[in-house]
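All protein chains but one are shown at their positions in the complex.
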Amino acid sequence: MTGTSALRFSGLGKRYGRRTWALRDCSLDLPQGNVIGLVGANGAGKTTLLQLAIGLLKPTEGTVSMFGRPLRMDSPAGLAEVGFVAQDHPLYRGFSVADMLRYGNSMNPRFDRPGAERRLRELGIPTEHRADRLSGGQQAQVALTLALAKQPRLLVLDEPVASLDPLARREFMKTLVEAVAEADLTVLLSSHVVTELERVCDHVVLLHQGRVRLTGDIDDLIAGHRMLTGPRTDDTAGVAGLIAATHGTRHSHLLVRQPVGMPAHPRWEANPVGLEDLVLAYLARPDTEPPQAASPPPPEPAGPGRRLSIVTDPSAAERQA
Amino acid sequence: MFAFRLDSRSGVPTYLQLVEQVRRGLLLGYLVDGEQLPTVREVAAALVVNPNTVAKAYREMERAGLAAPRAGQGTFVIGRADQVPHAVHLKLAAQLRAWVRAAQAAGLAPEQVRALVTTVLDDGQAPTRADAA
Partner (left out) sequence: MLWVTWRQHRAELLACVLLLACVAVPLLITGTAMHAEYTADGVAACVANPAGTGCGQLVTQFLDRHSEWGNRFIWVALLPALAGVFVGAPLLAREFEQGTWRLAFTQSVTRTRWLVTRLIAVGAGLAALALACSALFTWWRAPLDAIDGRMRTTAFVIAAPSLVAVTLFAFAVGVLGGALLRRTIAAMGATLAVYLAVRLPMEEAVRPYLLTPLVRITDPGVTADPGWRPEHDWVVADGWIDATGHRLSDREETAIVREVYGGHEAVYGAGTPIERYLADHGLRHYAEYHPGSSFLTMQLVESAVFLGLAAALLAAALWIVRRRTA
């Protein structure tokens, strides 16, 4: 993590027609060099956000900046910085895989054609075959290979594995993580399945009904939340950083956001919470405002754009785990 | 070479799972001093996890003194000075198995065995918990 931002959204909003806001009040700072997962239900505004990020859409309000500069998608230099794999990985009908590579080569000055050919060979995808007759997984791999061969600094993928079977998903993600390991690449990918992202992403943005519900480093988020279990408590107003509460007849489960290492009251048993449970809890919150960090202020001041994530000491998290 | 694995249901962050596996590997003698760990790319590809997470795990291993990078070569495990040799470890494991069989023959339930072991350990090591951090 180099600390500079790959993408910064300020007050971003997109309205379709006169009333329908697909996205509203979106301010985010996505760190460079990370793999960022954009999670949300279908219709939460994920595609809108991704297309705003790469200039395929123009925002109704707010601004987007990429690597510290305003987004310039009408210049070849701006376009060259971004790789995009659209939903359903469109390829030209009738083009062979080799044609698609040549297409990429003639449309991009920095296109790494030998690298792309090697990658496809390793994946066992024959280049002389028609691209639109390949299996879904192979088409996705071709689309990813094209986007990677462009040698972008930011790779954006819209629901890349939604249409793939589990094995093809794994193969696709493997290609992706290998690329991240090889190059200085920031990845932003969307999905409506949390478990898909948990392993591959280190940063998450949770989108619900066009608004950002939660964002932060995944490890920090997991370390910063815990499930407290104890005797039934109906008055939860005093519980610091309460996110969700479920009650049994004689006991209660409280999901809380608390600074790492903050001692729990002896009557509560504290347990770690998985990302999926965390996401579901935030999605179920009735309020439309993005939740603020727990009331006891964390010792470190929250940096700009990271107000929702708690900067943690890994060793403290380790002790807790 | 050491093979990592992941339990995605454990709720433990991925990087901590990786660190913990190296720690256990050293404790149980699967890993020895100077042994090379797989590269970040290899681990990321094999487990299909974010390379940043693997790198974070390796940084954490370095911080905890479990491994150290050698320029241009990769990351290597650092064995503790007081690490028990593998042969000794095997011998002790065999003796423990024999004792556990004897305990079972005497009618102790697994729970009772565990409680007994814990009690003995607590009695003997209470003042010196050096390597439990």
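Order of writing sets the chain letters: A and B. Residues in each chain are counted from 1.
Just so we're on the same page, a residue touches a chain if its C-beta (ideal position, glycine included) is under 8 Å from a C-beta of that chain, and two chains touch if they have at least 3 such contacts.
Nothing here was measured: the structure is a model prediction, and the numbers come from that model.
K.L.:
The complex has one chain that is not drawn here; which of the drawn chains does it touch?
P.N.:
For the complete complex, the undisplayed chain touches A.
K.L.:
Which residue from A:R8, A:R24, A:R119 or A:K150 sits in contact with the chain not drawn here?
P.N.:
A:K150
K.L.:
For the chain left off this view, which of A:F84, A:F172 or A:W268 is in contact with it?
P.N.:
Of the candidates A:F84, A:F172 or A:W268, A:F84 is in touch with the missing chain.
K.L.:
Out of A:R19, A:R110 or A:H265, which touches the unshown chain?
P.N.:
Considering all chains, including the one not shown, the answer is A:R110.
K.L.:
In the full complex, which residues of chain A touch the absent chain?
P.N.:
Contacting residues on chain A, toward the hidden partner: 47-48, 51, 54, 56-58, 74-76, 79-80, 82-84, 86, 88, 90-95, 99, 102-104, 106-110, 143, 146, 150.
The criterion applied here is as follows: only the chains that are shown with their structure count from here on.
K.L.:
Based only on mean CA positions, could you tell me how far chain A sits from chain B in angstrom?
P.N.:
32
K.L.:
Which part of chain A faces chain B closely enough to touch in the complex?
P.N.:
These residues of chain A touch chain B: 1, 33-35, 170, 173-174, 177-178, 180-182, 195, 198-202, 218-219, 222-223, 271-274, 314-315, 317-318, 321.
K.L.:
Could you pull out which chain B residues touch chain A in their complex?
P.N.:
6, 8-9, 11-16, 19, 40-41, 44-45, 47-53, 56, 60, 63
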